[in-house]
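Right after this comes chain A.
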Amino acid sequence: KSEDDKQAGAQDTAGQQQVAQTPAGNVPTCTIDKFGAHKFDLKSGVVGFSQSEKEANPFRIAETQSIKSEAKKLGIANLKTTNGQSQFNKQISDVQQLIAQGAQALVIAPLNSDGWEPVLQQAAAKHIPIITVDRQINATACKDYVTFIGSDFYTQGKRAADQMIKALGGKGKVAILLGASGNNVTTDRTNGFKDELKQKAPGIQITFQQTGDFAREKGQQVTEQLIQSNPDVNGLYAENDEMALGAVTALKGAGKKAGQIKIVSVDGTRNAVSQIPGGWISAVIESNPRFGPLAFQTLTKFLNGEAIPQKVIISDREYDASNAKQSVSSAY
Partner candidate 1 sequence: MTDTAAVPVSRLDRGRLLAWLQDYGVYAAIAALVLVNIAITPRFLSLENLRTQLVQVAPVVIVSLGMALVIGTEGVDLSVGSVMALTAALIPLYLGYGVVPAVVAGLLGGVAVGLVNGSLVAFVGVQPIVATLALFVGGRGIALVVAGGQLKDIHDQTLLDLGSSSMLGVPLPVVVAVVLTVVVMAVVRRTTFGRRLVAIGGNRTASELSGLPVRRVLLLVYVMSGLLAAVAGTLATARLQASDPSSLGLLMELSAITAVVVGGTPLTGGRVRVLGTVAGALLIQLVRATLIKHDLADSVAQMVQAVIILAAVYAARGAGRR
Partner candidate 2 sequence: MPDEEGPLLEVSGVVKRFTGVLALDRVSLELAPGEVHALVGENGAGKSTLIKVITGVYRPDEGTMRLAGRPADFAGPLEAQRAGIQAVHQEIGLVPALSVARNLLLGREPRRRFGTLDVGRMHREAERILASYGIDVDVRRPLRSLGVGVQQMVALARAVSVDARVVVMDEPTSSLEPREVETLFGVVRRLRERAVSVIYVSHRLDELYRICDGVTVLRDGRVVHQGPLADLERLRLVSLMLGRPVSDVRAGGVTRFSGGHDAARETPVVEASGLTRRHVLDGVSVAIRPGEVVGLGGLLGAGRTETAKAIAGALPLDDGRVTVAGTPLRRGSAAAAIRAGVALLPEDRKSEGVIGTLSVRENIALAALPRLSRAGLVSEARIDRIVETFMRRLRIKAAGPHQRVAELSGGNQQKVLLARWLATEPKILLLDEPTRGIDVGAKAEVQALIDELARDGLGVLLISADLEELVEGSDRVVVLKDGAVVGELSGGDLTEERVMTTIADAGGGVSR
């Protein structure tokens, strides 16, 4: 049953992405002429979307879902989608295949920020505009690709740190459940969190950090080990909701009380947010996956010749005890 209203949640406009209020001007803009692409009619044209990971976790499900439904809404007849199945080389060849199949514009959710050389070359040769969502590509905006729409993972880390500081009152011992090793998101969310702590709360020290591979079971197992080896930790930062929920299960299993160990995590999935009122999770930083509307809005503008920013940072919300109850419905 929980499945159905998730789907609904994906459809309804609540929890739509908002563009962060960035004072115009200091963000360079990009136009179709500057980029040098051909105009074409979105509805009749071929658009390719390359997803990086399986649609097997709430974030990816919602992301793909939102792209597809938005495309349908705009009446884009020919949307081709591929999935990299978490294998970077596969995603590269996926996109190359999309190009070979005549895609005129590409929306890419990159698995990795580096290594897009071959794709960018082919796209450039054919003047195909590329919009990357949720992760950035390390290349020149408005030259190699048009623009990036997504969250700032580093900031997410900082905001998580702020929440942690709030929850712990500025001092304590914190453990981190890292994401998959070698993953850009892991790196940014970790650095953001650490830098912020160093700066704002020297009283908090990080005594433990092990990878939970973004998976619930791994999060549970690592936490079970952790609470025995480091019984003194009183804060736990999980770099995604799944690991946080795994940690919650572990704590329950070990007979801990809610709130005994303060958990802060990133993503904003419905399951996680609904744990806040109970006190098991203290706060969740949202990482909004619903890129559809914003992406196609930007693309349309771009094709109409309007100037669009070379970087669109979306404002992610935060859930904590104050707002969890009312906004849980808009979580994905």
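In the analysis below, a contact is a pair of C-beta atoms (placed from the backbone, for glycine too) under 8 Å apart; a residue touches a chain by one contact, two chains touch by 3 or more; residues count from 1.
Regarding candidate selection, all candidates are chains of the complex that A comes from, given by their letters.
Fair warning: this is a prediction, and the values are worked out from it, not measured in the lab.
Undergrad: Pick the candidate that touches chain A in this complex from 1 or 2.
TA: 1
Undergrad: Considering the complex alone, what residue numbers of chain A touch candidate 1?
TA: Chain A reaches candidate 1 through residues 2-3, 6, 54-58, 61, 181, 207-211, 213, 215-218, 220-222, 224-226, 228-229, 231, 242, 245-246, 249, 253-254, 271.
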